[in-house]
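Once you've had a glance at the structure underneath, I'll fire off some questions.
Just one protein chain is left out here, and the rest sit where they should.
So, chain A:
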Amino acid sequence: MAELHVLGQLQGVSNFQDSSSLFCRYSFQAGPNWTVISGCPEGQTVSGKLDYAKSVIWSHPLDIHYITKGIQGWPKLVLQVSCLDSIGRAWVVGYSCCSLPVVPGHHVLDIPCWLPIATTLTDRIREYFLGGSHQLLQTDIINLGTDRYKLKTQSKGTITLKIDLVLRNFTQFGVEYK
């Protein structure tokens, strides 16, 4: 059985225009061939205020160990950035997803974020004065490309992910990754 060890950190987010603190929920998604044997595939970073460069540093550690019996369904990281305002309300301000690299070693990935925008004027006014946002009911749409064309979104910032990958036993099964 081949193994994939993902080590790294969710470095932070940049170019976000929100004024509130930002935090990120993440979730590793993989196909049925993949099994997590250690590490938590889901988590949440701390909440951080934006600095003068409109960026937040989380440096949230990631450590997950997969075993797999097939290369189908290579793991992806689904991210959801939320803001926390001064009176404790939180809502989603960005969705994003990235596929993990297949090459072992160090990688720095920039992951763009987007958010469904309010389609009606009333919603826009409500969002402007009261806060809140439109959220996806089906979060599968984040990591699946199909049916995404119906969405109208606002481009948000970029999440930076720094990861190191360790692959083991893949070559034994005729897998080439490099």
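Here are some notes:
Keep in mind that, in the parts below, a contact is a pair of C-beta atoms (placed from the backbone, for glycine too) under 8 Å apart; a residue touches a chain by one contact, two chains touch by 3 or more; residues count from 1.
By definition in this document, contacts and distances are computed from a predicted model.
For the chain that is left out, the UniProt protein name among "Tubulin epsilon and delta complex protein 1 isoform X1", "M-phase phosphoprotein 6", "Meckel syndrome type 1 protein" or "Nuclear cap-binding protein subunit 2" is "Meckel syndrome type 1 protein". The chain not shown here touches chain A at positions 1-2, 15, 17, 33, 54, 69-72, 74, 76, 96-103, 107, 109-114, 117, 143-146, 148-158, 172-178.
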